[in-house]
Every structure is written in structure tokens, then in C-alpha cells.
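Removed from the display is one protein chain of the complex; every other protein chain stays in position.
Chain IDs A and B follow the sequence of writing; residue 1 opens each chain.
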Amino acid sequence: MNAELLRRTFEVLAVCFAALSGIVDARRKNTDLVGAFVVGLLTAFGGGTLRDVLLERRPLFWVERSEYPLVVLALAVLYYYAPKALRPLRERPIQRLAEGLDAVALGLFGALGTQVAIDFAVPPFVAVLFGVMTGTFGGVLRDVVINEVPMLFRPVGHLYATAAFLGGLVHIGALHFGASVSTASGLSAATTIFVRLVSLRFDVKLPPASPVDE
Amino acid sequence: MNAELLRRTFEVLAVCFAALSGIVDARRKNTDLVGAFVVGLLTAFGGGTLRDVLLERRPLFWVERSEYPLVVLALAVLYYYAPKALRPLRERPIQRLAEGLDAVALGLFGALGTQVAIDFAVPPFVAVLFGVMTGTFGGVLRDVVINEVPMLFRPVGHLYATAAFLGGLVHIGALHFGASVSTASGLSAATTIFVRLVSLRFDVKLPPASPVDE
Partner (left out) sequence: MNAELLRRTFEVLAVCFAALSGIVDARRKNTDLVGAFVVGLLTAFGGGTLRDVLLERRPLFWVERSEYPLVVLALAVLYYYAPKALRPLRERPIQRLAEGLDAVALGLFGALGTQVAIDFAVPPFVAVLFGVMTGTFGGVLRDVVINEVPMLFRPVGHLYATAAFLGGLVHIGALHFGASVSTASGLSAATTIFVRLVSLRFDVKLPPASPVDE
């Protein structure tokens, strides 16, 4: 598959899933429409913007593709005032919905972040961190502004940064063994989403720290 | 009126109002002088700095005009240790005072943000978002560090981002119909401040989201 087309597809999907995860959470907190629009923007653009600022990559992806903010606005209006739109989203428990949307955005943005960092000649291990950052930062902003402890930092939490981290390792591993950018990105996103969902579903966590007084 | 002079006037006023809103809030929370100085800096420079970083605009306005941080320091010292200074500020209820200062800063920084983005050839709708960002981000930082839910994200809150958003639409509308930069900026700031104050005074809010189970 054409690498640029895949990248664009990942980006559009990640923006929509992330924005919806923010809008759903904002509504749960009784924020008004414009507040939800802003939460959607932060969730959808936070990670990629941090990545682009740190790499001095311009124009920012949502300035270059100025239809993205309009898509976020449209999603917020539909979710707030068009009760029959986005029906599939309304038919499942809100908690699971928010986690599912977030997991997909985590995987897609993670793969995009790692790949952009590699394109900017960042060393491999740091590129993995760029993936983690790009994948998680939007969700961290969302959780901070709606006043929840970010998923990333919840006590004894499910795998979150870990999922993005594993996806990033798969990403650079695949490139190292000669995979194309498209293949590496696809494997990376799939790994992250899979690990995240398995962790949520089967309660998989990292082992606790060894006791302080041994 | 000379556009550059108007811009500078807006900037000085916005810095003072924003800084005071931060200092007043910090004192209410019993922060010490230097803490209040830092809250004042964050509130006064947060929005413009975010805008400048995203647009790669340098030098930052408070590095170029290095008297601005000194003004913020002077305001903090006066408000903390000179009981007779800034008397007009002390004579009204603290809640209303903080909201009024914040509203003026929101309008002025919003107009500055939208106009700078337009000067940097950002598409119109995104320029409006830059205005919202520049207007609100300082206040969001202030509220986060003093541990309040940001005004922008309060449940069923008064119009806040919405006010800046409407101001931005007026701004690009006025430019579109041939108004000068000064006129557009003035209308933009006036609209935002007016909408914000009317919303606070008469309890105007956006309609709630339509119910999930219809």
C-alpha cells in the first residue's frame, strides 16, 4: 500500500477516534458544546502537536489540513445535538466506549509518532519515546482538563504507555529487519491496540514493585 | 488609529489584566509572593507563548519586551505588600473581580491571537482557534496550578471559549468585509468581553446536550 496514503488514513482515523473519546468524556462531565469541542481538539491534536513542536516540524498537521478542526466540530455538534447520529456510539456502555476509542487512537498516533521521529533522524530508542508521547499526550490532556487522573498514571493501572512502548519496539524492529514503512506502521499500531485491549479485557498488568523493606 | 500602536496597547492591557487575575487568585489560595509572581507570569504569558511556539514566532513577546515580566513582578509586590495600592481592586468582591479581569484579558488576547495567526497566513477557521487558544490558555494554566477546574471546562458553565470563538468569527468577518486590522481587532475584543460579561451577569449558557436515551 502507498505509504503516504496509509499515513493519511491513519491520521484521519486517529483524529476521529481521539476527538470522539474527548467529546464523549466531556459530555459525561456535562461540559457545554464548545467546551467539548475544545476537549476534542486537545485530544485529537495534543500528541501530534507536541511531537511537531519538539521536532520543529511545520506547518502543524492541523494547520496544514484545516479541515481536521472542522471535522472535530462536526463530531461534537452531532454527538451533542443530533440524537440519532453516531448511534453505534450510543449503544454501548460509556466506560467501555471511551476506552475503546482511546485504544485505537493510542495505537494509530503511536505509529505515526514513531515513524515521523525516524524520518527526522531521531535515534531509535528515542523514536519509540516519541511514539509513546504522540500516542498518549492527547489523552493525558483530555484527562487533565476534565479533572481525572490520566490513564497513564493510574495506580496499578492497565497497560497503557506500556502498550505504546511495545508497539514502538515492534515498529523499529520491523524496520530493522527490512519491513516497509507501511508494514512497520501497521504492525506497530496493531500491537499497541492489541496489548491495550487485552490488558483491559483480561486485567493484565505489570508486576508490582518489589517491596521496599525486604 | 495606528495598527501597531493599537496592538501594543492591547498587549500591555491584556498582560496587566491577566497578571492581576492570576495574582488575585494566587493570594486567595495563600500562595507566597514568588508563587503569585509565577502564577501571574503564567496567566499573562501562557496564551501568547503557546501561540508563538505553534507559529514559530520569535522572539517571544515577553523576551523581546523584557519590561513585561518586571511589570508583573511590580503588580505582585504591590498587591501583596502595599495595602493602599491597587485600592480599586480591593473594594469589590473577589469572585467578581477575578472574573472581570479575566474577561478583559480573554477579549484582548483573543483578538491579538487571531490577528497574529492571520498575519502568519493561517487559514481563517484555524485563526479563530488560535484566538481562542491565545485568549484562554493563560487562564487554563492559572486554574490548573492553583488547583481549580479551568473555567473553560466547568460543567454547564457560562460562555467562555464560546465568547472567544464568537469574537474570532466577528474578527475574520470584519476583515472579510474590508475593515482595517484595528477595527477588526477592536470589534473582536469587544464582542468577546461583551458576550462573556453578559453570560456571567444574566446566566446565559449554551443549550444542554440532547438526552442520550431518546
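For the reader, a short list of remarks on this structure follows.
Operating definition for what follows: a residue touches a chain if its C-beta (ideal position, glycine included) is under 8 Å from a C-beta of that chain, and two chains touch if they have at least 3 such contacts.
Bear in mind that the values here come from a model prediction, so they are computed numbers and not experimental data.
Only one residue from B:90, B:176 or B:205 touches the chain missing from this view: B:90. The chain omitted from view is touched by exactly one of A:152, A:170, A:187 or A:200, namely A:152. Only one residue in the set A:5, A:70 or A:126 touches the chain that does not appear here, and it is A:126. Of the options B:12, B:144, B:169 or B:204, the residue whose C-beta touches the omitted chain is B:144. Residues touching the missing chain, restricted to subunit B, are 26-27, 29-35, 37-39, 41, 49, 53, 56, 58, 60, 62-63, 66, 69-70, 79-84, 90, 144-147 (touch as defined at the top).
Of the residues in subunit A, those that touch the hidden partner chain are 53-54, 56, 122-123, 125-126, 129, 132, 136, 140, 144, 149-150, 152-157, 159-162, 165, 205-212, 214.
The definition used in the following text is that only the chains that are shown with their structure count from here on.
Centres computed as Cα averages put subunit A at a distance of 30 Å from subunit B.
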